[in-house]
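As you look at this complex, bear in mind that one protein chain is not there, while each of the others sits in place.
Our next item is chain A:
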Amino acid sequence: MPKRRRAALLPNNIALLQNLVRRDPGSYKEEFLVQYRHYATQKEILVTNPSGFHDTDAFLDQIGFIAQVCTCYPSDTKAFPEDLAELLSKHHTVLPVELREKIVQSLMLLRNRGVITSERLIQIIFPLLTTTNSKTFRKDIYTTLVRLLKHANRNAKAPKLNRSVQTLLFTLLESSDGVAAAPDGLWAAKLTRELWRRSIWDDPRTAEIMKQAALHGNTKVVIAGVSFFLGVDREREKATRKKRGLDDDDDSSDDSASSDDGEGGKPQIAGIKHRMGINKKSGKRARKLEAAMRALKKKEKGAGLPTQLNFAAIHLLHDPQGFADRLFSQTLSRSSGNKFTLEQRIQILNLVSRLIGVHKLSVLGFYSYLLKYLTPKQRNVTQFMAAAAQSSHDLVPPDALSPVIRKIADEFVSDGVAAEVAAAGLNTIREILTRNPLAIEADLLQDLTEYKGSKSKSVMMAARSLIGLYRGVAPEMLARKDRGKIASMEMNAAAAAGQAKKLQYGVENVVEGIPGLELLERWRKEQGLDNDDEDAAAKEAKDDDDAWNIDMSDSEESDNGWIDVESDKEYDVSDDGAGRPEDDESDEDDDSDDSDKEPDAEEQLPDAKRAKTENVVQNLMATKILAPADFQKLDELRTKAGLDKILHGGQSAAAGRHQDSVDAISLLGSKTGKADKEERMAAVMEGRQDRQFGSKKGKKDSQPHSTTNKEKARKKNFIMMIHKRDVQGKNKKSLRDKQKSLRAHIDKQKKSKRKH
């Protein structure tokens, strides 16, 4: 019975057959095989004359059908994927567009069904990316590849696939090296960049691929690689932030008003606050502000969260020294000729300088290379100056850096140059010296600081910032009058103690002790908390217990990082802490460093008292463990003593500076003084954009309108007017009044004449 019913369903179109095969693969095997054979003959026809193939639609259906159902007959359709691959690879240039697309789609389908592996699919379609001459097809393949990798890495990373694709890209880059036009390499770089941007790939191997690209023989590929290292992290961050912003919107629709535009949170809150000040106060408005504040806080928290493995590509490099050396020698040195334009060279220069700065490399040729470009006449000189600043760090030999500083000082900071030039030069020198204070001699420094009296504000400020820098780092290099009160008192104290500090090359700045600890100690004494007796230990433990569990919820810093520690475990830790006297000794060696940071507190103290304080501090460090509450108190005390300001300047701030990038525009200094005519006009024109000017009367006259009262009065019959007071009065006017009105009339006439 069921047989007959099936006979009624004899398929005569392919969609029906597909449906039937799906439901009952066994019974419809014959039909499928007939169709498969039909496909085979069609393919043969296609292969005999690929460009003149007419029956495309039917063939499309056939391919789609077989791709859909081939999982039902795996043994019969074993050759199908390879057939498609061969068709595509051999005839993709002449195949009809829709057929080409269908084949790619079918291959994708086969991969989804697990008939072919992702690796195989990539092997099939990747070569087409570079060989096809159709733009749309290329785009298709590119998106297919990206989607494929995204899909594979969706739930968990697919290391095997990633590695194989990365190897493929790597070999593509390697093999295309030295070829004049290297589309392979370019596409490899583009794909890698896209995958990095989407955070699909974030491992060192990706960075290695791009490193290979940056060292490629082809200019375009090199620039792709270089710009990857320079900008792509920012790009990725933006992408993830955007995504997160969208997620926020999904989560809570109530605060979407403030979070819908990426960085617009703050101004909006400012706007709401402003409106609160002006408008009538109501509960609703207050709630609105509260909600906005909450949203902002949430967003800030989110921004601070580390994204999943957000290592900058530069940090993931295996051999940064080798990379920087090769990049410099291959692309920038004279032997490579002028393969690159100035903009490209600046980009590469920027990357090399970032590499040197971030990893503290030594590429000594780089500084002498820069010398050539450091003249005010050089195009884009600020970029070169920024590169010079970025490439300096405290491990560069001063001998290598000082010529750069000398050159900048000679070329930029002299009497004959414009104020902006001098300011840029001084700012650059300051940036370099922040990173490596030893790179300048005292004489030159003192020459430069003379510009503090410059009439130009930007120059003056730049010179002052230089002075401020050296007050913290090495006041002895400054002229006596520039040192300032605090620094010179400190110097005197150090000299009296016989420990005159001197900057030394290669000595790293080590942190000893906790700044401002003696304040805490003193405070404890005042409060009567500090008793070293053993029998008070129990009480102290109780105190400490409270101290560990302070409520931090109201403080700005979130307490994510804190783990509650049991009170009994605390004693174990304190045993470890007791073994710290070595630290104390080293402390005594370089305590000038220490005192450098806390001069404000110590300046009033005589030497003997000071030594005592140090002892007390060390005592405290050796015997006590500071609880969060103590740190909170310490913060408070420090703020009260005004220490924070000093702490944030000077050397401690310079410690991490070598990793920062330098903004070329910031080197020019703040724009001060009067705006010139052009700028003023620009501002004026901007304000005028949608306003209309000219007299109202002129506009009115130009348009058709009814007769005005004035016109009517003028045209009125004289006889009707003669006895009116207006006219009669004219005769009765005094001579003075007549004179007045005549004068007014004449003036008016003259004015109107002047207008025309």
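Basically, contacts are C-beta pairs under 8 Å (C-beta built on N, C-alpha and C of every residue); 3 or more make two chains touch, one makes a residue touch a chain; residues count from 1.
Please note the rule applied: contacts and distances are computed from a predicted model.
> One chain of this complex is not shown here; going by its UniProt record, which of these names is it: "Small ribosomal subunit protein mS26", "DNA helicase rad5", "Vacuolar protein-sorting-associated protein 25" or "Rix1 complex component"?
Its UniProt record gives the name "Rix1 complex component".
> Have a look at A:Thr48, A:Asn133, A:Asn279 or A:Ser752 and name the one touching the chain we're not showing.
From the options A:Thr48, A:Asn133, A:Asn279 or A:Ser752, the contact with the absent chain belongs to A:Thr48.
> Can you list where chain A touches the absent chain?
Looking at chain A, the ones touching the missing chain are residues 3-4, 6-7, 10-14, 17, 25-31, 33-35, 37-38, 40-45, 47-49, 52, 54-55, 73-76, 79, 83, 90.
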